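Of the protein chains in this complex, one is absent; all others appear in place.
First chain written, first letter: the chains are A and B, and each begins at residue 1.
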Amino acid sequence: MRVERRGRLVAATVGPAALFLLVFFLVPFGVVVIYALSPAAPGGGVGPGFTLEQLGRLWNADYLRIVGRSVRLAAVATLLTLAIAYPVAWAIARLERRRQLLPLLVIVVPSWINLLIKNYAWITILRREGLVNTALTGLGITSEPLPLLFTEGAVVVGLVHSYLPFMLLPIYAALDRIEPALIEAARDLGATPGRVFRRIVWPQSLAGVAAGCTFVFVLTLGSFVTPDLLGGARGMMIGNLIQNQILQVRNWPLGAALSVALTVVVVAAIGGALVLATRAQRGRTA
Amino acid sequence: MSDPPLLELRDVAKAFGTQEAVRGVTEAFQAGEYVCILGASGCGKTTLLRLIAGFETPSRGDIALQGRSLVAVPPERRNVNLVFQDYALFPHLTVRANVEFGLEMRRVAAADRARRADAALALVDLPASGDRSPQQLSGGQRQRVAVARALVNEPAVLLLDEPLSALDRGLRQQMQAELRRIQRNVGITFLHVTHDQGEALSLADRVAVMHAGRFVQVGTPREIYERPRSRLVAEFVGASNVIPRARLTPWLGPSGAGDGVTLVRPERIEIAAQPMEGRAVVGTVRRTAYFGATVECLVDAAGLALVVHVPAAAAAGLTDGATVWLRIAAEAVVVLAEDEA
Partner (left out) sequence: MRPAARRALFGTVLAFVYAPILVVVVYSFNDSRLALAWQGFTLRWYRSLLASAEFRTALENTLVISLSATLLATALGTLLAVGIHFLRFPGRRALQALLYLPVVMPDIVMAVGLLALYVATHLTLGRMSVILAHVSFQISFVALVVGGRLQGFPVSLVEAARDLGAGPLAVLRRIVLPVIRPGIAAGAVVALTLSVDDFLITYFTAGAGASTLPIRIYAMVKRGVTPDVNALATLLLAFTIGVSLLALRGVGRRGGTEGAA
């Protein structure tokens, strides 16, 4: 009797959302997997049957170049974001508690701003008639406007700008957790600031660094808007290729295959980070 | 003539996985009595209370209230109410809304609810606190609101889960007296779980000493304290001298000899700095400790180390190293049974 009521309780609370997720999240992904394993229909769309042909077609010079570029740009963006975020996080963490809120807020607020707007802003700055070029030619440093937009560099700048808060917050959280007493003890025992950092601060911040790098890498790898607005043809990434295949070329199987590949890489990256994190946690508490 | 029991536990047991928290409790409780379930942490007393309240289902056995089995009845339909250890007052409701909650759930009309809630708050001596929020109250006040909230529903049994453990000492003693007064006033059976033996002895009509999931002795406070059945109970409730019966012959004579283990309470040993009549055995005071109202002496006598409690006013001459005489009356000796496993 009580078990029966419990079952109804579960169904009433968890049921609707679980059902919704099943239909509008899991099933779509299932459809994508199926499409990835289907042949392309002549007029666009998907034909019947099962084939690994589309997955095989991924192994193509152009596509591979785009995939390789995506990984490369995502990696570069992640490292650059790390290089910028870490010192800032460290500087904030060293401030006294009540002075930390403002800098944190200031860094986090831009993450609430629409991605389109942030990337669009870089267009206004980097294009031929944009801020940078006007300043450079105006100051006489260059005679001709530089092609800054629609390059891989522009994409990286856009990515770093967009995802900086996602790197900063986890690192700040990890650094904040380090007791100041540890650092003072190390200095008391004769460690120079360099050694304090290398032996005490850096190792304790690794969890945050790993989290931040995972977030940023995963977000940048699958990005569409930034390379679309700032990259042009030379900055095309996986996301753009998928959109192109689905909405323009209408080669659903190829688009689906690329989507599956992207998901696999993302899940692997996150899974790997989690495994490393739990192993590091266990090592520390051992 | 004995009335039929109000609440009956028949071989109630509860296992969590392979751990048995309650291992077969059988007992009957009458209407109107104040019962304290006394035990150390981990003995299963809170689990037993939760079984009666309905938040756990027994692995075996039955719980019957007013003759009807409760086991299949969910907590919201049992005629028992529980005062939680952390009071569990609803933070988003006023004190009055808290107290009225149970009545609201049973669709009592608003006017009646207000009247009964006010009566309950007056009973616990908080007549003017209805419109405040729980966060504005002190610990003792919150405790009283929790009691009012439970009592207003006129349950057949009121369960209290260590209600006073979060209060400091002075407040605790005050609240003990309050609980007693309230129980006498409403005449409802109280089942009060505690680990504090002083609390149990002073509050209860009957005490059930619980250990490792079982009631090891149930009786009046006097019975529990003066006639403990086993060493476990003896040592749990008050200080004790546990002495093998054979070693008591200096005081009891040859007729007092025998097997087994006995208990002599420290305050029942007569002590003086001069020789006394009767079978007084000489001894030396090893050390003394002053507790304000009493003095505790550790005395070596007849090869035993005995703890003796003396009112401080009568402790003149009882200093470290002093020679003293001890007398133990036969009535002061309690024979203890074997401890249960």
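What we mean here is this: contacts are C-beta pairs under 8 Å (C-beta built on N, C-alpha and C of every residue); 3 or more make two chains touch, one makes a residue touch a chain.
The model shown is predicted, which means the values in this text are computed figures rather than measured ones.
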item: Residue in contact with the excluded chain [from A:41, A:76, A:200 or A:225]; value: A:225
item: Residue among B:35, B:48, B:82 or B:234 that touches the chain left out of view; value: B:82
item: Of A:63, A:150 or A:252, the residue in touch with the unshown chain; value: A:252
item: Positions on chain A where the hidden chain makes contact; value: 5-7, 9-10, 12-14, 16-18, 20-21, 24-25, 27-29, 31-32, 35, 45, 84, 87-88, 90-91, 94, 103, 106-107, 109-110, 112-118, 120-125, 127, 129-131, 134, 161, 164, 218, 221-222, 224-225, 229, 238-239, 242-243, 246-247, 252, 255-256, 259, 262-263, 266-267, 270
item: Residues in chain B touching the chain absent from view; value: 53-55, 74-77, 80-82, 84-92, 101-102, 105-106, 134-135, 137, 142, 146, 149-150, 153
